[in-house]
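Have a look at this one before I ask anything.
Note that this complex is displayed minus one protein chain, with the remaining chains in position.
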Amino acid sequence: MTRLRLGMVGGGEGAFIGAVHRMAAALDGDWQLVAGAFSTDASRNERTGESLGLDSQRVYPSLDTMIAREQAVSADQRIDAVAIVTPNYLHAPMAIAALNAGFHVFCEKPMAMSVTEAEAIAKAARASGQRFALAFTYSGYPLIEEARVRIARGDLGKIRLVQVEYLQGWLSLPIDTDGNKQAEWRTDPARAGIGGCLGDIGTHAFQLAEHVSGLRVQSVSADVATHVPGRRLDDDVSALLRFAGGARGTLKASQVAAGEENGLKLRIHGERGGLEWAQMEPNTLMLRWLDRPTEIVRAGGPGLHDGATALLRTPAGHPEGYIEAFANLYRAFAAAIRGSNDRSFPGVVDGLRTMRFIEAVIENAGSDKKWTMIDSGENA
Amino acid sequence: MTRLRLGMVGGGEGAFIGAVHRMAAALDGDWQLVAGAFSTDASRNERTGESLGLDSQRVYPSLDTMIAREQAVSADQRIDAVAIVTPNYLHAPMAIAALNAGFHVFCEKPMAMSVTEAEAIAKAARASGQRFALAFTYSGYPLIEEARVRIARGDLGKIRLVQVEYLQGWLSLPIDTDGNKQAEWRTDPARAGIGGCLGDIGTHAFQLAEHVSGLRVQSVSADVATHVPGRRLDDDVSALLRFAGGARGTLKASQVAAGEENGLKLRIHGERGGLEWAQMEPNTLMLRWLDRPTEIVRAGGPGLHDGATALLRTPAGHPEGYIEAFANLYRAFAAAIRGSNDRSFPGVVDGLRTMRFIEAVIENAGSDKKWTMIDSGENA
Amino acid sequence: MTRLRLGMVGGGEGAFIGAVHRMAAALDGDWQLVAGAFSTDASRNERTGESLGLDSQRVYPSLDTMIAREQAVSADQRIDAVAIVTPNYLHAPMAIAALNAGFHVFCEKPMAMSVTEAEAIAKAARASGQRFALAFTYSGYPLIEEARVRIARGDLGKIRLVQVEYLQGWLSLPIDTDGNKQAEWRTDPARAGIGGCLGDIGTHAFQLAEHVSGLRVQSVSADVATHVPGRRLDDDVSALLRFAGGARGTLKASQVAAGEENGLKLRIHGERGGLEWAQMEPNTLMLRWLDRPTEIVRAGGPGLHDGATALLRTPAGHPEGYIEAFANLYRAFAAAIRGSNDRSFPGVVDGLRTMRFIEAVIENAGSDKKWTMIDSGENA
Partner (left out) sequence: MTRLRLGMVGGGEGAFIGAVHRMAAALDGDWQLVAGAFSTDASRNERTGESLGLDSQRVYPSLDTMIAREQAVSADQRIDAVAIVTPNYLHAPMAIAALNAGFHVFCEKPMAMSVTEAEAIAKAARASGQRFALAFTYSGYPLIEEARVRIARGDLGKIRLVQVEYLQGWLSLPIDTDGNKQAEWRTDPARAGIGGCLGDIGTHAFQLAEHVSGLRVQSVSADVATHVPGRRLDDDVSALLRFAGGARGTLKASQVAAGEENGLKLRIHGERGGLEWAQMEPNTLMLRWLDRPTEIVRAGGPGLHDGATALLRTPAGHPEGYIEAFANLYRAFAAAIRGSNDRSFPGVVDGLRTMRFIEAVIENAGSDKKWTMIDSGENA
């Protein structure tokens, strides 16, 4: 089976998430990175391509050049997809350009700067017939799939409570004005959008809550804070959620929870029991029950359904982690491009929902009213 | 040192919390139970007194009789204090009667049915000069004291985030209409007050958050739900909190989190680090830091300040639990009666704050406005 | 129900274990401490009695005096039992004297200085018809009882592996020559016996392993070390165990595992699954299975058998700990004295087995042979 060919925009040396995309794409042998426009700094771009062993002819100064030149390459060598790993403000124009040029797109989250932009991507994806994947990485964990399926098949009964939190501490100090590139653009409205912590990790929390519960948030009541003086975007978000069907939820995201690492945690309770999953111990799913002892469902262990097992590469007790979860998205993305529908991955719908969530939170937090509706997105 | 003498109202055989009070009072040898009005059912009252080895002359049909008769007992035999372990609606009349009669009072929480009632107790306590303790048991844990002191002395820097949650699952089914006495009165507005889950455990969460953080909640935005059909009071509460000084908080309390036991958990983050304490593993306090590894401060282990060590009875690694925490309150209550001010215990102020919190939550949850102020309680 | 009356020998102010015995005896209201010979230092003895609120007439200079005087007290006031909380070398003479005088005995472990002494106690207990309890406290935990019953009824299938460990670090430094009283006598062969760490905590590990597994150790191969220079007894023990029926085991006990608190942990695996219990989180029993997810059986939670539930005082999620476990032994001891056989407690058989274990380990560790048999103790 020949590998699919990937071109990457962004992700020059020193960037975090570009390297993760490359490892995730490489892990299972579905993808080969063959082209890139890694940096607008020509020498950094060149160095990155070289260190990755790319043909220098396919290290491009920009996405536009990549698109133009790759369209001229013979079909059996041409890139199949573009990975977009740039700051948020470039997602929409780049995704639309790549889709319109006939390339599939694997894009970093959040989808765009606004619902309007996100809808434009959605439209381009529909029109072009190309696949659009969004890096809601946490959906790729096997035990998230286990959790999703168990709720969908009714193990917990009707869902009553959804609690999701995502706690980081890395923005506790004003490093955004102190030369930290990652912090800099994430706290700059022109590059990140209207949400800071909200857009960066609040979106992950929201997407995971809806993805696993299978429920849609109807309305939100939110408090948004900027704890570090001088910071231009929020660094801390709290929200009450009301789901269609009556479930109640809370969402907490913070990047000033000093000492926390990457604490994404989801708890969902239904009539008969509850489940708990924490990203930092991703191979464990706790199932609590009204009438029998708590169970620990483990990656590779007994009780896992086939769909979750299929997302694993090793036997029980051999920890798989973040890169493997990410690789599961790239694998599903490849399978879809090859025509299989066996595995889903986050895409247009997840992206639109999270953009609507961002806008609803910001609107509500700035108002005196208790609840703000989240558009159901029928027209997505 | 002679023991202080305790009379108990409520807590007949089969009741949960009365037995806990008795064990807590007995543990350290400060108290001796010598009198009781355990039940309005005469034979149950008698049997309880007998099983506890009480002199049958001091097993009374009612608090009023207890008060009248004990006042006639010689001072060196008379009860020093009354423990009130009845449903909420009896707290205020009983506490006021006992205080006015010259007895100290150790009362179950919540303090009363309303702020108005609570203020009447406060007034009686002031007027009588008697001590009034409230069973906010969780304040009695040694590592809660450690947490409180560390925040007070600034270890974490300025506090930014307070997250408190209290998850139980025991009311997931409609057991309140199925003969469960504990559930029955707790879901009956006439006996429990305007808050169900809110009054029963939301108050614990609120008190603990304020007690440890040393901060006061200024305003609250809340969502209150009743998930079990037919239930007359809330069984699930979510709230956003704004603290004086700028800290933001979340409070979650639920009695329909199916499969959860008694999951009270507090997390507080400041500029430099955060702490985490969970009631179900109470001998551990996690301290997370921006710039150094997370520390596990342990009951009896290195790093504990003297005030916390004084609340322990055994060396490190010998678990102490709920009854010991409760006993710490009885010990502090006894010390105060004997004239020492070394140890504090929850009382009038904590009680009034929580009653104001209950009323603010219910008001906010029933309105369209985002925030409801909590009275600062200057007149407490 | 009137309380049983307890006299205590040892346990003067400052001692650790005497205070624990007093709290454990007080907790459930079965016992009342009415007499004591707390210290050979007359003023310390007096102060202890006074602080405990004892009648000064019943604070005796020695056990012998206590025995003589109490025998003269009227039967309805006389002590029922003697708690012996002295260093090891006094256990046998004191226990025998008390038993022979017609008092029940609750004795600290290890039972005695040698198998010979232990057999003499056993003989006195038989001859006197009095009850003899040994403070193998860990047997009193509810989830130890749950584990024992589950193995006895075959949940795990035939037992193959038993792993027990008890790690402490408090003797990592030479505090025994530095004024620490607890360390001093425990490392003195004249007061502690031939085992240091072995006798102090190795015995707990051994007793728990046999108690829960229901199996008897037939032979042992051991390595015994003294890591701290100048120390006169072992501070570290490792042993391989062979059980009757074919199970294999390991036992590790150390008091120089620097940084460890009181790490007693038991793991037992059978054909179909395994269980794990750790004293520092005593309310949890992990059950692992070949063919289904691991279960967490919790104190007060679903799945507990009645015998374990009966050892609890509070609902699930309210931690009970070391003192409560100890109190369960005092409660069972009281019940037995009152004629009930419902609850067992560790006694003569456990004591003799552990003394035989001590002697076998010391013999084996000093020899070149692989295995040393442990006498089956038929004549116990």
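Each chain carries a letter (A, B and C) given by its place in the written order, and its residues are counted from 1.
The rule we apply is simple: a contact is a pair of C-beta atoms (placed from the backbone, for glycine too) under 8 Å apart; a residue touches a chain by one contact, two chains touch by 3 or more.
The model shown is predicted, which means the values in this text are computed figures rather than measured ones.
The residue touching the chain not shown here, chosen from C:Ser221, C:Gln279, C:Thr314 or C:Asn328, is C:Ser221.
Note on the undisplayed chain: of the listed residues C:Val73, C:Ala101, C:Ile194 or C:Ala258, the one touching it is C:Ala258. Of the listed positions C:Pro110, C:Gly169 or C:Gly300, the one in contact with the omitted chain in the full complex is C:Gly169. Mapped onto chain A, contacts with the missing chain fall at residues 1-3, 16, 19-20, 22-23, 26-29, 50-53, 168, 170, 260-263, 279-283, 298, 300-301, 313-324. Considering the complete assembly, chain B touches the hidden chain via residues 287, 289-298, 301-303.
Chain C residues in contact with the hidden partner, per the touch definition given at the top, are 156-157, 160-161, 163, 165, 169, 172-173, 221-223, 225, 227, 236, 238-240, 242, 246, 248-250, 252, 254, 256-260, 269-274, 287-290, 294, 367-371.
The rule we apply is simple: only the chains that are shown with their structure count from here on.
Seen from the C-alpha centroid of chain B, the farthest chain centroid is that of A. Chain A and chain B touch with mostly matching residues; of the residue numbers seen at this interface, over half occur in both copies. Centrality by Cα centroid goes to chain B.
Centre-to-centre separation between chain A and chain C, using Cα means, comes to 55 Å. Looking at chain C, one finds that residues 298, 301 touch two or more other chains.
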